[in-house]
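Apart from one protein chain that is not included, each protein chain of the complex appears where it belongs.
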Amino acid sequence: MEFSASDIAALLKGEIDGDKNVKVSNVSKIEEGEKGTLAFLANPKYENFIYESKASIILVNKSFVPRKKINATLIKVEDAYKAFARLLEYYVQAKNLIKTGIEQPSYIDQTAIVGENIYLGAFAYIGKNVKIGNNVKIYPQVYIGDNVVIGDESIFYSGCKIYSDTKIGNRCIIHSGAVIGSDGFGFAPQDDGSYKKIEQIGNVILEDDVDIGANTTIDCGTMGSTIIRKGVKLDNLIQIAHNCEIGDNTVMAGLVGLAGSTKVGKNCKFAGQVGLAGHLIIGDNVQIGAQSGVSKSVAGDQIVLGSPAIPVKDALKMYTILRNLPKLRDEVIQLQKEIKELKKGE
Amino acid sequence: MEFSASDIAALLKGEIDGDKNVKVSNVSKIEEGEKGTLAFLANPKYENFIYESKASIILVNKSFVPRKKINATLIKVEDAYKAFARLLEYYVQAKNLIKTGIEQPSYIDQTAIVGENIYLGAFAYIGKNVKIGNNVKIYPQVYIGDNVVIGDESIFYSGCKIYSDTKIGNRCIIHSGAVIGSDGFGFAPQDDGSYKKIEQIGNVILEDDVDIGANTTIDCGTMGSTIIRKGVKLDNLIQIAHNCEIGDNTVMAGLVGLAGSTKVGKNCKFAGQVGLAGHLIIGDNVQIGAQSGVSKSVAGDQIVLGSPAIPVKDALKMYTILRNLPKLRDEVIQLQKEIKELKKGE
Partner (left out) sequence: MEFSASDIAALLKGEIDGDKNVKVSNVSKIEEGEKGTLAFLANPKYENFIYESKASIILVNKSFVPRKKINATLIKVEDAYKAFARLLEYYVQAKNLIKTGIEQPSYIDQTAIVGENIYLGAFAYIGKNVKIGNNVKIYPQVYIGDNVVIGDESIFYSGCKIYSDTKIGNRCIIHSGAVIGSDGFGFAPQDDGSYKKIEQIGNVILEDDVDIGANTTIDCGTMGSTIIRKGVKLDNLIQIAHNCEIGDNTVMAGLVGLAGSTKVGKNCKFAGQVGLAGHLIIGDNVQIGAQSGVSKSVAGDQIVLGSPAIPVKDALKMYTILRNLPKLRDEVIQLQKEIKELKKGE
């Protein structure tokens, strides 16, 4: 999509200084700007870049007074940063609006109920008794299993897989390759050393405004539900086991793994590659450092780090001493020598 | 699916105490039971919950004598726990039985041979010379590459990908997004720093009763096979590299990674996020603690922990001392002072 300086000025109620017909098809950072892109200058620290930027259009604050000649067309607005953010939202909305209608071939079971104004990509599959709200976007090759219920305005990117009986709220975003509702890892050991599968008959519930990253997996409850509360944001390649529950607005970075039945509170932050054992209770506002291994429950408002994880202050103190272990070792050897000397002296 | 108390009593040869027409569509734990669900009471420890449970039907042992009024309809059976487990199996079987026939559009190469009574979902793909046994279920958007051979009663959930030449036994379950038979990570370094791909012409063999979790990946052998033996259970997001071999009934939790050519024995248990280097030999009955990094072969019947992994007793002792390192550091400083004093005293 291409936009002219006059299109953008009209949208942002800005004032043009330069060529009103110049066109852009992308955005850039002011320090990297190339021809055909739009950048913005908000922080005066970056002012020097504006005189050399190759961006075709640059948003600036009304109050900005250039010290030298600028090649780009300027659009003057009240607040350049906010105007830029608004522009991005318009852009993404416009891009999404293109996606509409039902592409063929696709598969909708005749018992499914589908809302208004949805996009259904080719090779997408909607199972029996599925209920889908309005303005939902389902990209190509998505699978929606039987009895799934989906709210309004949720987006399912190409190839994500939603097992039967999953419930998904409004404004959720599920990225490609994510798997929601696969069987929990439950097997009963038999006398001969083999395992018998324990039937997994629960489901997954995603409340409103949940984002699920690419190739993340969330297992269904063995019985009952695995629950991802309102506003939770999960990055890519995360494993959430059966019957876990994650509280409102908790965020987790890539490659985190939670074992079964662990409950995580609200507003927590887990860094990448963190692992949690099963059946733990993690309080609200807990932060866990990267690669930590959590084997015990953690009370609210704690920051923990390490494998096994301990309070972050203790962990950092321990790392400092660890790094100086060879020195400590040498000191002990020195002490041994001195004591030997002292004993001789006796 | 809805079932009445009389349906269920008939199935379990139980006796009804209450409304025989009440219906349930799901199961619940007795402490969480809601209207329209069936729960069970086996462990007397949970007896108090039965008087407050909102479950519509509760399975109880014949021997159970209530101390107060119970709202739910009771079904009395010989062994409430076993009856419940049997009920779950019936339920899952009934659910699976719905899945049958060939949905359109799907793709079956004319050289493929497909057994009786299979389910083939829409947009599933069956390549050249594929041989599939009886009662196999292939969900929508599954890919079965050329020359793949599949036994009876295996289940392939939506969107799993089976590369050409893979061999899969009976009663295997492959979850969504799992990839079986992708190229091993083999590249020959060239003089200019670049890498030349080493052609990967082996395959993957899954023996009978193997379960593969969502988004788990198993690479083919460079030459020969990557072999997953009978009864192995792999959780989600696991990486098994080329030419690995995993012995009977070994289980691995999520996010485990095995490098190339490592052989794992029978009846092993690996916890989450464990990593194994390549070309190792791990004996039978080995247990590896969460997040351990195994860089050397491990003899049978060992339990190891840590990164690098060491015997679990040593690891736990080390962790205890680690946690007390600041104290040890202080003690050494104290000793240094005392010796200084002693020397002065000399």
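We call the chains A and B, going by the order they appear; numbering starts again at 1 in every chain.
Criterion: contacts are C-beta pairs under 8 Å (C-beta built on N, C-alpha and C of every residue); 3 or more make two chains touch, one makes a residue touch a chain.
Fair warning: this is a prediction, and the values are worked out from it, not measured in the lab.
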Sole residue of A:11, A:27, A:70 or A:303 that reaches the chain not shown, by the stated touch rule: A:27
With respect to the chain omitted from the figure, which of A:267, A:287 or A:302 is a touching residue? A:267
Answer key for A:18, A:254 or A:278 versus the chain not shown reads A:254
Could you list which residues of subunit A touch the chain missing from the display? 26-29, 32, 88-89, 91-92, 98, 103, 105, 121-123, 139-141, 157-159, 173, 175-177, 209, 211, 213-215, 231, 233, 235-237, 248-249, 251, 253-255, 266-267, 272-273, 290-291, 307, 319, 322-323, 325-326, 328-329, 332, 335-336, 339, 342-343, 346
Pick out the residues on subunit B that sit against the missing chain. 105, 107, 123, 125, 128, 141, 143, 145-146, 159, 161, 163-164, 177, 179, 182-183, 185, 187, 193-195, 197, 199, 201, 215, 217, 219, 223-224, 237, 239, 241, 255, 257, 259, 273, 275, 277, 291, 293, 295, 307-308, 310, 314, 317-318, 321-322, 328, 331-332, 335, 338-339, 342, 345
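Keep in mind that, in the parts below, only the chains that are shown with their structure count from here on.
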Can you report the angle of the rotation that maps subunit A onto subunit B, using C-alpha atoms only, to the nearest 5 degrees? 120
Distance from the CA centroid of subunit A to that of subunit B, rounded to the nearest Å? 25
